[in-house]
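With one protein chain withheld, the remaining protein chains of the complex are depicted in position.
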Amino acid sequence: MPELTYREAVRDALSQAMRGDDRIFMMGEDIAEMGGSMGVTTGMVAEFGSERIRNTPISEIAIVGAGIGAAIQGMLPVVEIMYEDFLTISMEQLVNQAAKHRTMSGGQIKVPLTVRTQGGAGWSPGAQHAQQLESWFVHVPGLKVVFASTPEDVRGLLWSSIYDPNPVIFFEHRTLYPIKGEVPDEIVPIPLGKARVHLEGTDVTVIATGRLVHESLRAAEEAEQDGISVEVVDPRTLSPLDSETLIASVRKTTRCVTAHEAVVQGGFGAELAAVIQHGAFDYLDAPIERVGAQFAPLAFAPVMENFCVPHAANVLAAIHRTLARA
Amino acid sequence: MPELTYREAVRDALSQAMRGDDRIFMMGEDIAEMGGSMGVTTGMVAEFGSERIRNTPISEIAIVGAGIGAAIQGMLPVVEIMYEDFLTISMEQLVNQAAKHRTMSGGQIKVPLTVRTQGGAGWSPGAQHAQQLESWFVHVPGLKVVFASTPEDVRGLLWSSIYDPNPVIFFEHRTLYPIKGEVPDEIVPIPLGKARVHLEGTDVTVIATGRLVHESLRAAEEAEQDGISVEVVDPRTLSPLDSETLIASVRKTTRCVTAHEAVVQGGFGAELAAVIQHGAFDYLDAPIERVGAQFAPLAFAPVMENFCVPHAANVLAAIHRTLARA
Amino acid sequence: MAPVAQVPATDSGEKSRASAGTLSDKRLRELFREMLLIRRFEEKVEERFRAGDLPGFLHVAIGQEAVASGVCEALEPDDVIASTHRAHAHTIAKGTPVNAIMAEMYGKNEGCSQGYGGSMHLYDVARGNMGANAVVGGGLPQIAGAALAFKLRKEPRVAVAFFGDGATNTGAFHESMNLAQLWKLPVLFVLENNGWAESTPATQQLPLAVEEMGQRAAAYGMTAMEVDGQDLEAVVEATRSARDHAVSGLGPVFMNVRTYRFTGHYVGDPQVYRDKSEVRQLRETQDPLELLRARLGMTGEEFERIDADVMAEVDGSVAFAQAGTDPDPQDALKWVYAEGSMEHGSKEPLSTEPRA
Partner (left out) sequence: MAPVAQVPATDSGEKSRASAGTLSDKRLRELFREMLLIRRFEEKVEERFRAGDLPGFLHVAIGQEAVASGVCEALEPDDVIASTHRAHAHTIAKGTPVNAIMAEMYGKNEGCSQGYGGSMHLYDVARGNMGANAVVGGGLPQIAGAALAFKLRKEPRVAVAFFGDGATNTGAFHESMNLAQLWKLPVLFVLENNGWAESTPATQQLPLAVEEMGQRAAAYGMTAMEVDGQDLEAVVEATRSARDHAVSGLGPVFMNVRTYRFTGHYVGDPQVYRDKSEVRQLRETQDPLELLRARLGMTGEEFERIDADVMAEVDGSVAFAQAGTDPDPQDALKWVYAEGSMEHGSKEPLSTEPRA
């Protein structure tokens, strides 16, 4: 099996899809010569030309809106919002337009649009370039929400997102781009709405997304040294949610920790906690612990940033808290 | 005690504050001669003049942004976003600017801005004029979030919001404007962050916001006829949350239902459920039940709209579900 | 046919005037009938709303009929439009039968949006109506995107955005205009400039006078046209020119179409913000139906005949709607997501055969 970085895996999905399908094109700021701010699309304009790899003005309303319009007219646009912090500017088009056209039209319209974006802390960008905002979109009927954590997943899920007939908000994590992982020779589409069990365990389930999947696997390793068996599950698709897999896991382990980089209050972990406490009520031996960022705009100074965002140690501490209960 | 409608109570808070404080002014679409789309500010331009009651262009970015700038420069602006659905357009200014200036500047800046808005279903406006989006803002450190359900509360909370040194997103509910209620002779500021127990009970706690407070009180009445004693609590301030009062209530009753008009998935009820299961884990006799709208963009036809949004009957059914557990 | 104003848009553009004869007398009478159908339909909507029949939030375009009919007359069937909260006229002019629209108002399965949309969300995708939008400015970037799809596939189609003067103050307007001009997309930006945004007059929301609104195109170097929106023929001719311009790859056109809103902003609006006499005078001097009728030298008799025919159609639409079926409550969940996959490997090349 070949090994790809997460960055290469994204590019591979985009390129392979574009090679075989003229409906696909990309729009975003600096995605052409520069290859995007994260180098994800490097080389693509050379292969596909500037009609299909389109640099745009700084117009996050129009980038998403034009994607919607083209999608309605039969294209499969993949648009890039350089940092997910700037999704704030596109909210109206995403929430009132992309998500609602199908229902408002009584089923006349499909919006097969993919909105790729990335974000996350760990490099001191300050408060406006490091948010994790995925939970907002989980609250929006009509959108699908994907957050991939490995090269294999990001490739297979992006492929499925491009070909999903619905608008998909596709989150990548900045610090994951360089990580490497094995991928199948051929792209294997990963169906949206299916969680992945990264590690099987019996004492506690950690449900984690994005960067926190890796932190949780690290925490699980450490926990194992204390004789604690941790199951790590990544929902991968946040909406629709594979609650079945998650609930089954917690019914088995009887304890649950949720972990994401976004702030805890109002985060995706809240939805997870609500779903799990409902579906596994009779099985739970401890309250569900939520791990996430502190409730503060992210400070610049590395010591403060580091304190704000969660790491393996925070996940481990939460694991221990759940196990401290009788 | 005088009786005011919810609409009059909002106007009274605004007018009394403006009379005694030159820092306060209002901006919004059609708030002058027309009195706003809901008639809340009727007559105010006559009293305060068009410099202080400012009609704006349809520019939700600039309305909020100008409010922030004026607030930083010592004013106490109250801006109105006609329908909360259009907060989608202001998200960048609300989330990346208003909420973050204070932290990003290391405490140099205060943003005493109040953003009033309203929304809600029940009159067939279709999918773009009826959302309830409060849960997004609960996820944003630096913002306060208020959602008042009675004339007394709306008056006292709006007063406190105007004078709060932080940006406050103040939600009103369209269908509540005509409801009447007693208010104190003088405005009594209600501190942000304090829940209100509307009804004491012993069997189950219903935590409800906005219109659903009234639906829950109705459900409680019906439940009483079956011998069920319901406690109804309205957090009123969603962030910061009075988790102490809520947890104490559920520890007493051992059962909990959350109720809001917003869609369930990713809604404020998720945060409530996460907080309650954590704080009252050993006391809970049944899973927390969440009541909210169906997961769909709101359809226009009254029969479908009515099916989508929750009513007293849905709260009652949830109460019964929690009580059906041993 | 008046050529498209190639003057820099910073100029006030060229006043398009119909040259006699480009629209046959017969066609003009058909368009008169369509405009009257719009008028009577909207009057009926007002009546039914006041009677308590219609739920929701309604806006009529009485006074603006010539804009909808004139623009759509100049379009090809494959061209697409995006409409606004004031959507009935555009939808009728783009060809949707009034039965389907009235049924939509009543929230019936037979409605053009199957009862999911209502007055502010009329759709008819098969007829090129990409939907009315209740968010001011909301449809504009999507029209740019539709035009981009046409351009990428080399289809000779245009995408048309209707919007009001108030909408020109939105960020969405700006970004859409900019992108469309930058990429020379085949878009017509049709400003229905009625001088009001709800209760707010132009003077309180626009730093330009209504007649200067062509300047909004100057910021992009976009071609602008001045159009008399009460004159059906002028609108048709201007739109034809604009369409020719856009479809031939020269880029989008901004049409400053001056018009008047005879009624309140919404059905039920007491209009505390303007003088009753203003409206009365407008109705007397600026009614696009009266102006066209005069131009056609239509007799009272002919008018009565057409009107009776139109009224029958409108009444029929009410009967059709009332006889319609209500959706099942649970149908609310039916269209949230599309099923299946778009399937890799489109056979359709980027430049398809022209569809026109």
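Residue numbering begins at 1 within each chain, and the chains themselves are lettered A, B and C in the order written.
Just so we're on the same page, a residue touches a chain if its C-beta (ideal position, glycine included) is under 8 Å from a C-beta of that chain, and two chains touch if they have at least 3 such contacts.
Since the model is a prediction, treat every value here as computed from it, not as a measurement.
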Partners of the unshown chain among those that are drawn: A, B, C
From A:P77, A:G119 or A:P297, residue that would touch the chain that is not displayed: A:P297
Touching the absent chain when the full complex is considered, from B:T41, B:S59 or B:Q118: B:S59
Contact residue for the chain not shown (choose from B:L14, B:I31, B:M44 or B:I72): B:I72
Subunit A residues touching the omitted chain (full complex): 29-30, 32-34, 37, 55-61, 85-86, 89, 123-129, 294-308
Sites on subunit C contacted by the missing partner chain, in the whole complex: 10, 169-175, 178, 181-182, 204-208, 212, 215-222
Hidden partner chain, residues of subunit B it touches: 17, 20-23, 25, 51-52, 54, 56-57, 59, 61-62, 64-77, 92-93, 96-97, 101-110, 112, 141-142, 144, 160, 162-166, 240
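In this section, only the chains that are shown with their structure count from here on.
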Most distant chain from subunit B, judged by the mean position of its C-alpha atoms: C
Intercentroid distance (Cα basis), subunit B paired with subunit A, Å: 30
Centroid distance [mean C-alpha coordinates] between subunit C and subunit A, Å: 40
Contacts with 2+ other chains: residues of subunit B: 85-86, 89, 126-128, 294-297, 299-300
Contacts with 2+ other chains: residues of subunit C: 113, 115-117, 121, 133, 135, 138, 171-172, 336
